[in-house]
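Have a look at the structure that comes next, please.
Left out: one protein chain. Kept in place: all the others.
For clarity, chains are labelled A and B in written order, and residue numbers in each chain start from 1.
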Amino acid sequence: MAATTQNISATAPNASAEARRQRIGFVVMAAILLVAPFIVYPVFLMKVMCFALFACAFNLLIGFGGLLSFGHAMFLGTAGYICAHAAKEWGFPPELAIVTGTAASAALGLITGLLAIRRQGIYFAMITLALAQMLFFFYLQAPFTHGEDGIQSVPRGKLFGVIDLTSVWAMYFTVLVIFLGAFLAIYRIIHSPFGQVLKAIRENEPRAVSLGYSADRYKLLAFILSATFSGLAGATKAIVFQLASLTDVHWSMSGEVVLMTLLGGLGTVFGPVIGALIIVAMENYLSPFGAWVTIAQGAIFVACVLTFRRGIVGELAARFGSEHKSSS
Amino acid sequence: MEIFGVPTQALFGQLLIGLINGSFYALLSLGLAVIFGLLNIINFTHGAQYMMGAFCAYFLMTKLGVGYWWALAIAPVVVGAIGVIIERLMLKQLYELDHLYGLLLTFGLALIIQGLFRNEFGSSGLPYAMPAELGGGRNLGFMFLPNYRAWVIIASLVVCLGTWFVIEKTKLGSYLRAATENPALVQAFGINVPRMITLTYGFGVGLAALAGVMAAPIYQVAPQMGADLIIVVFAVVVIGGMGSIMGSIITGFGLGLIEGLTKVFYPEASNTVIFIIMAIVLLFRPAGLFGTPK
Partner (left out) sequence: MLLKKTAAAAAVAALVATGAQAQVSDGVVKIGVLTDMSSLYSDLAGAGSVLAARMAIEDSGVQKRGLKVELISADHQNKPDVGSGIARQWYDVDKVDAIFDTPNSGVALAVSQVTRDKGKAFIVSGAASADLTGKACSPNTIHWTYDTWMLANGTGNAIVKTGGDTWFFLTADYAFGHALERDTEAVVLKTGGKVLGKVRVPLNTQDFSSFLLQAQSSKAKIIGLANAGGDTTNSIKQAAEFGIVKGGQNLAGLLVFLTDVHALGLNTAQGLIFTETFYWDRDEASRAFAKRFAPQDKGIHPTMIHAGVYAGVLHYLKAVEALKGDDGTKVIAKMKELPTDDPLFGKGTIRVDGRKIHPAYLVEVKKPSESKAPWDYYKIRATIPADQAFRPLADGGCPLVK
């Protein structure tokens, strides 16, 4: 189809004012998360944090790498299953189980990345979808996942052998630390030289290549990083909810993370967190209304694509940031 | 006589069934191929539109007493008209943007449509009777072939080849293909390009609805009937080559055959075999088997 295509995520030049704004944003977010469990149900907040991490990881790939993956659920779910299995069947302590799950997703990211990176745009999306579907059917039939029942009664265990995670507060603060730590790590990655090259590749790949950067290698690394952090989210979620199920590898989960990131703002730093918060809250509080949740999600997709492409954070940044658009 | 442990009679039966399924896949992916091939829109709503075609047939039957044969003509027009509205109102605004926005929009639309139908009609589905003229079947010796399935093969071949012919071999088709390659130039020739695009989308959607009407007598008419099917159909179009009409037709039939064989020898994998093939094809020929790289 015709000429000018606008890339799926737009950016603008950096400024130190932007960086300061983001630091403030981080402090505010951390403060809210420290106080919130006293007001809002902590398990709900933990769910939000896990999905926010998942969305941030996804955003790394699409917002900064420019690659839309339609199969990211495979990383969330694989880590969840491996972590659950390790904790339940092999008796791993929770921190080791989470690490194992995350490592499994990283390895999966390497393998699928090698297969998928070679293509771009819609073909990349389709390959990731195909791979994710294959993995879904594998998990459906593999005995260790117990299929539709999922891996149930995963023990929370004792963190480092000392902290009993069955206590809601211990679990909450563990998840908080994991979330904030991973968020910071992603933030550092985005703003590192690696992140800059990645953005350059996204903006204009031939030029980046002509400058001597191996585009494939950068994209693959971004893919693996995205997979790893998604895995971290999935493994943590498995310990919090003591459950790993097929829902986490189904393609509708892949669609949900796209929705969260789109709603929050592709390529923004805090967008995925906001998007995750809204979508998880919607599912939670609209659940008495049955199928309206799906309809609402569809409506949000449509609205975002038609009128709201920069997402919530993107729109806010554009409104209040004058010459600064979404982050870089 | 046995081949790999399966008696030849049974094998032929399975191959014929595979062919029948393939014709269904071909019909279903035809609409998607037209829309992507000519308009570069990834129509994720295809599954929901297929479902609407089946429901339309159901309503024509139960509310208006209109039978299957009329439904074959009416439902595609009705659903196609809805498609035209969608295109005019929403898709038009996305043509200048990355294709992926089109995918996200149509994905959202699919969620809305399926959710609304589920709210209204429940999830078990509704009964749609087999048209009397096509019921029953004949015993071919190696299997019992229902007449309806034979009809599906014939209808599918006719529609697929007809569509291919119109697009590839007629003047109208050539205008369409030219318009997608260089709309400005074609518009300068006095051809109303936006209207062509709208009608093409409507046509593709109509094809989906047609497949839905054909499915109604044999698959349960339920709101989710298109949801899992859409992914398989995508795979067919991707393997065939996203620009190529003939590609998806051939792939559709071919896939039916391969799936049929898998169901005999290793049924548990029959769901995954298409994705394995899709991944392999995308790795070595990203434009698909018959497509031209864009």
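Everything below uses one rule, namely that a contact is a pair of C-beta atoms (placed from the backbone, for glycine too) under 8 Å apart; a residue touches a chain by one contact, two chains touch by 3 or more.
These figures come from a predicted structure and were not determined experimentally.
Although it is left out of the displayed model, the omitted chain contacts the following shown chains in the full complex: A, B. Interface note for the absent chain: among B:E133, B:E168, B:E181 or B:E268, the touching residue is B:E268.
Between the chain not shown and the residues B:L72, B:L126, B:M246 or B:I276, the one that touches is B:L126.
Within the complete assembly, residues 41, 43-44, 47, 137, 140-141, 146-150, 152-153, 237, 241-243, 245, 247-248, 283-284, 287-291, 293-294 of chain A touch the chain that is not shown.
Across the interface with the omitted chain, chain B contributes residues 7, 9-10, 13-14, 17-18, 20-21, 24, 115, 118-119, 122-127, 129-130, 136-137, 143-144, 146, 148-149, 218-220, 222, 224-225, 228-229, 260, 263-264, 267-268, 270-271.
Assume only the chains that are shown with their structure count from here on.
In this assembly, the C-alpha centroid of chain A lies 33 Å from the C-alpha centroid of chain B. Within the complex, the chain A residues that touch chain B are 1-2, 4-8, 68, 115, 118-119, 121-123, 125-127, 129-131, 133-134, 137-138, 141, 251, 255, 258, 262, 290-295, 297-302, 304-306, 309.
Listed in rising order, the residues of chain B touching chain A in the complex are 39-40, 42, 90, 93-101, 103-105, 107-116, 118-119, 180, 182-184, 231, 234-235, 238, 242, 268-269, 271-272, 275-276, 278-279, 282-283, 286.
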